[in-house]
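Only one protein chain is missing; all other protein chains are in place.
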Amino acid sequence: MKNEASAILLISCPDRQGIVCSVTDFLMRHNGNIINLEQHTDTEEQVFFMRVEWVLAGFSLSRDQIGEKFSLIADRFEMRYELHFSDYIPRVAIFVSKFPHCIYDLLARQNSGDLNAEIPLVISNHPDLEPVARMHGIDFRCVPVTKENKPEQEALQRELLNQYSIDVIVLARYMQVLSDEFCRSYPNRIINIHHSFLPAFVGAKPYHSAHQRGVKIVGATSHYVTGDLDEGPIIEQEVMRVSHRDSVESLVRKGRDLEKLVLARAVWVHLQNKVLVYKNRTVVFS
Amino acid sequence: MKNEASAILLISCPDRQGIVCSVTDFLMRHNGNIINLEQHTDTEEQVFFMRVEWVLAGFSLSRDQIGEKFSLIADRFEMRYELHFSDYIPRVAIFVSKFPHCIYDLLARQNSGDLNAEIPLVISNHPDLEPVARMHGIDFRCVPVTKENKPEQEALQRELLNQYSIDVIVLARYMQVLSDEFCRSYPNRIINIHHSFLPAFVGAKPYHSAHQRGVKIVGATSHYVTGDLDEGPIIEQEVMRVSHRDSVESLVRKGRDLEKLVLARAVWVHLQNKVLVYKNRTVVFS
Amino acid sequence: MKNEASAILLISCPDRQGIVCSVTDFLMRHNGNIINLEQHTDTEEQVFFMRVEWVLAGFSLSRDQIGEKFSLIADRFEMRYELHFSDYIPRVAIFVSKFPHCIYDLLARQNSGDLNAEIPLVISNHPDLEPVARMHGIDFRCVPVTKENKPEQEALQRELLNQYSIDVIVLARYMQVLSDEFCRSYPNRIINIHHSFLPAFVGAKPYHSAHQRGVKIVGATSHYVTGDLDEGPIIEQEVMRVSHRDSVESLVRKGRDLEKLVLARAVWVHLQNKVLVYKNRTVVFS
Partner (left out) sequence: MKNEASAILLISCPDRQGIVCSVTDFLMRHNGNIINLEQHTDTEEQVFFMRVEWVLAGFSLSRDQIGEKFSLIADRFEMRYELHFSDYIPRVAIFVSKFPHCIYDLLARQNSGDLNAEIPLVISNHPDLEPVARMHGIDFRCVPVTKENKPEQEALQRELLNQYSIDVIVLARYMQVLSDEFCRSYPNRIINIHHSFLPAFVGAKPYHSAHQRGVKIVGATSHYVTGDLDEGPIIEQEVMRVSHRDSVESLVRKGRDLEKLVLARAVWVHLQNKVLVYKNRTVVFS
């Protein structure tokens, strides 16, 4: 889709006049060719959000200078901002337990070039999916977690994440709850898939609960992980119709397709630097 | 869709061998031409469900005799069953408050001949929608309900329902909670529309809650009303994608289309005698 | 949703640097408080599109001056643009034949205040739906069209449209083909609903064709009317799952819900000045 390297600014700040004008003026003065600009104002919260992407070729500032120069505007408008470059390939670690469908799907996408990512590391609390990682040439580390050893094992996980220079953690049906501290170390960088249409059916066995309640539609939800289980900012959701004919087993089977689709979409928009988080909600630019 | 009168049996009973065979044999022996047969077995609960419809013309039993003769089979299999005739036109009362979209939609469907129903009565706790009822030539009764006068007013409502020989009550965004006793008097005959994807966002202001939680999909749910608010058997649900761009007002606006669609579908399948309730769930035959 | 009058600019022009910057600078210099800005660049066609909305209160140009002053920027960038004011209430004429579901739905929306429109006139080639118009207090004119009298009758229709100062024509299942000349007189101002997922099943009886082909999903399409039947720019589409159980009659019945929903959405985005047409396609801002 992109042949040339581009820069991306993700901005949020209190809403006031002149923000778009100032940012686009900054880019124009340095000969920036904007290829995407999307803004959103939350009128209730009075917060302004913006994603702007421009071609680096011909831009009169070097990559290092952009942040430095832009900080003047950022300060003026009390902006929080992120600066990304489209040619940086993020490094992803996948955490799994025993269900293989999500990891299979992510690895196939990575292999096909659909994900703008390296996936050098798979971590699991079970040995079962080692062959799946190996067949894709990816390092697999089994880190079994119990209530007792969780602090040490999370320390080991963090060491591995550092060692592999991981940017993003994807929980591909990883069945362990991460500690609050672990979550806080990777803010908006841990992506989970929950197998229900949140906030319906939080916790374990959501398909059983859905069946019990007799819903006519089931869903899956991908969200950033915070210390509050299943309560983090939602990135993406999808649903499908079911009926009285669907047993719990049938919901589980059909749900797998939702889970892998929703997780893959969430990972994709994250890797495209299209997501901004505020107040436990996300702005997902299109 | 149907030119000829037909009879419909809705059956549920403990699952065991020979049920379909016995029922179809009964119909064949009396020269019944089956035009629809659908069965479902809940293998977890070991319960058997069936809907069978056959042409009355040529059937060797009169309408009165069917139940009498069928009761032998019903007893043998410990069946609960309902017998309906397609040429009976059910009588529906609509309960409303101030939101007009659902009642407008139902009345337009009735006027166009889309609903197999008479709608002789609209009851409201506010006078606002009287003109909507009147323009369709329907009697409108304003029965204001407060915490104090609820028993008397529900008695009045029941008197009206009797007087108009009402079979089915449709709560078309009626903002009063019905008493447990009232609900029990019309089991599986009161249909409500709730403006969320239940069980997410029960109670008041679900669009506000959905916005607050930052969901990417919102829904509406139609269910039979029981004494447990928003907990009755779900008949139909539908959803739509939303985004960070949707304010609460926007969710409310878009949600209206879901509400009227879901309620109309639920009313339709009910009026077609396609719904069986068991254990707070529904079997909705296709 | 809006308490204050706002101005809306819809812009399209050849893509080049500095457009966003120039437009937002223009607004800022005149003290314009932007409440919505969305832009899109078609990179294949190298065309730039933008919709920007700002509050009129406090803006230093009067309504009359805006176009005059903005034309300098428009000329520089070879822009085509439209200027709208949110407090102008467009006047809509509905054309119908015999199917009532779409007109019922539109009139209910208008009555409920959901459409930002006046609907002073209904035109039909049949007398059947006169009562529907009358019950909403709307003038109804029957203008029967045959192959022979089409030129005169279209002249009469145009006279009526002028007399009622109509801005937008909505074909709510109007079963006559408008002449090329008529279509050209109201470019991007005639909105039709076609009862299929275009470009599948153009022409008459699409539900029959869909049933014949055995599709598992059917749809409806709303588009601007051009001289090429069913070939105009698509504004909105929606679909629903069907199955082998659906007869043609069942498709027709279910399809009505799609038709009225899709038409209403298309009319709504048009009336909100969110649609730009280029090369037989639409940009529909969110």
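Things worth noting here:
As written, the chain order gives the labels A, B and C, with residue 1 at the start of each chain.
We take it that contacts are C-beta pairs under 8 Å (C-beta built on N, C-alpha and C of every residue); 3 or more make two chains touch, one makes a residue touch a chain.
Note that the structure is a prediction, hence the values are computed from the model and not measured.
The missing chain, though absent from the display, is touched by one residue of A:Q153, A:S250 or A:N280; that residue is A:S250.
The chain that is not drawn here is touched, among residues B:A5, B:I35 or B:L229, by B:I35. Within the complete assembly, A:N111 is the residue of A:T43, A:N111 or A:Q163 that touches the hidden chain. Within the complete assembly, residues 1, 100-101, 104-105, 108-109, 111-112, 114, 135-136, 243, 245, 247, 249-250, 253, 256-257, 261, 264, 286 of chain A touch the chain that is not shown. Although one chain is not displayed, chain C still touches it through residues 40, 42-44, 49, 197-201, 213-217, 219, 233-239, 243-245, 247-248, 280-284. Chain B meets the missing chain through residues 17-18, 20-21, 24-25, 27-28, 31-39, 41, 43, 241, 286.
Please note the rule applied: only the chains that are shown with their structure count from here on.
Taking each chain's centre as the average of its CA atoms, chain A and chain B sit 41 Å apart. Counting only residues that touch two or more partner chains, chain C has 286.
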